[in-house]
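Take this structure, written in structure tokens, and hold onto it; I'll ask about it next.
One protein chain is absent from this view; the other protein chains keep their places.
Take a look at chain A:
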Amino acid sequence: MKPKHVKKLIYHVIVGGFAILLLYPVAWLVMSSFKKSERIFVTADSLLPDPFVLSNYGQGWEGFGDYGFGTFITNTAVFVALVLIGHLISCSLIAFGFARLKFAGRGFWFAIMIMTLMLPYEVVMIPQYIIFAKLEWLNSLKPLVVPAFFGHPFFIFLLVQFIRTIPRELDEAAIIDGCNTFGIYRRIILPLIVPALATTAIFTFYWTWDNLLGPVLYLNSPSKYTVSMALNMFLSNETVSNWGAMFAMSVVSLIPVFVIFFIFQRYVVEGISTSGLKG
């Protein structure tokens, strides 16, 4: 072999090998979900399930009590969908206002928005809880969903940056054609910021799908539980026999995350590389 090829081979062995090492835990989780519960830890060092069983999925899907895992998935899907709608509408309106409109106090409110970016949730968590309790919103999706309709500083900032790259001449042309301000937002800007909206949607999906703290604070009847909470519940009433079911439902909870990633990979990678969204 030529030295060039040897070098290439060494590169792929190191980089590829390290990737396999990093992904081993995920493979272990997926494979364990196909093992018989009592054999998961006896055969922890082997990836291949022997025998290969699907029953964990059936058992896990039954959930616990009267609520099947389908209920938790439906709850989570509704939760995610409402937050998505909230973020897309509110963040695009607010970002347009900041990026394109001149009004008294714009600088002030923009600075306030940037400051809220740095604010730890812990500071507002307790009073928010008390406010929502006073409104009698506890044990409903309202405390988790309603704030989404008032914007999210990170996504507003992302969209503002994106809108600033769109030439203002387009707005001016639209004004000449008789468009009012809302028309510019609706007909000119909105169609052009679709890539940034896609990034917003994808990361909203990830953060909401994985959210545990919010649901733990606000939801308390199992019929309203989200997938994250259901997994947490599996863990807390674990008995020797339901390891397999817990692993199986862990895998199920990850499937949408993977599917979205593989469909929208380009947006995810670009979103992180350019804006530093945490992943």
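Rule of thumb we're sticking to: a contact is a pair of C-beta atoms (placed from the backbone, for glycine too) under 8 Å apart; a residue touches a chain by one contact, two chains touch by 3 or more; residues count from 1.
In this text, contacts and distances are computed from a predicted model.
S.K.: The chain dropped from view, which UniProt name applies: "Sugar ABC transporter permease", "Elongation factor P", "Thiol:disulfide interchange protein" or "Glutamate mutase subunit E"?
M.R.: In UniProt, the chain excluded from the picture bears the name "Sugar ABC transporter permease".
S.K.: From the list A:Val6, A:Ala81, A:Leu101 or A:Val194, pick the residue that touches the absent chain.
M.R.: A:Leu101
S.K.: In the full complex, which of A:Ala81, A:Ile112, A:Ala173 or A:Ile263 touches the chain missing from this view?
M.R.: Answer from the full complex: A:Ile112 touches the omitted chain.
S.K.: For the chain left off this view, which of A:Val6, A:Ala44 or A:Ile263 is in contact with it?
M.R.: Result: among the candidates, A:Ala44 touches the missing chain.
S.K.: Of the residues A:Val6, A:Ile130, A:Ala173 or A:Val194, which one touches the chain left out of the display?
M.R.: A:Ile130
S.K.: For chain A, which residues lie in contact with the unshown chain of the complex?
M.R.: Considering the whole complex, chain A reaches the absent chain at 8, 11-12, 14-16, 18-19, 22-26, 28-29, 32, 41-42, 44-45, 90, 93-94, 96-98, 101-104, 106, 109, 112-113, 116, 118-131, 133, 147, 149-151, 156, 181, 185, 206-207, 209-210, 212-213, 217, 227-228, 231-232, 234-236, 243, 246-247, 250-251, 253-254, 257-258, 261, 265, 268-269, 272-274, 276-279.
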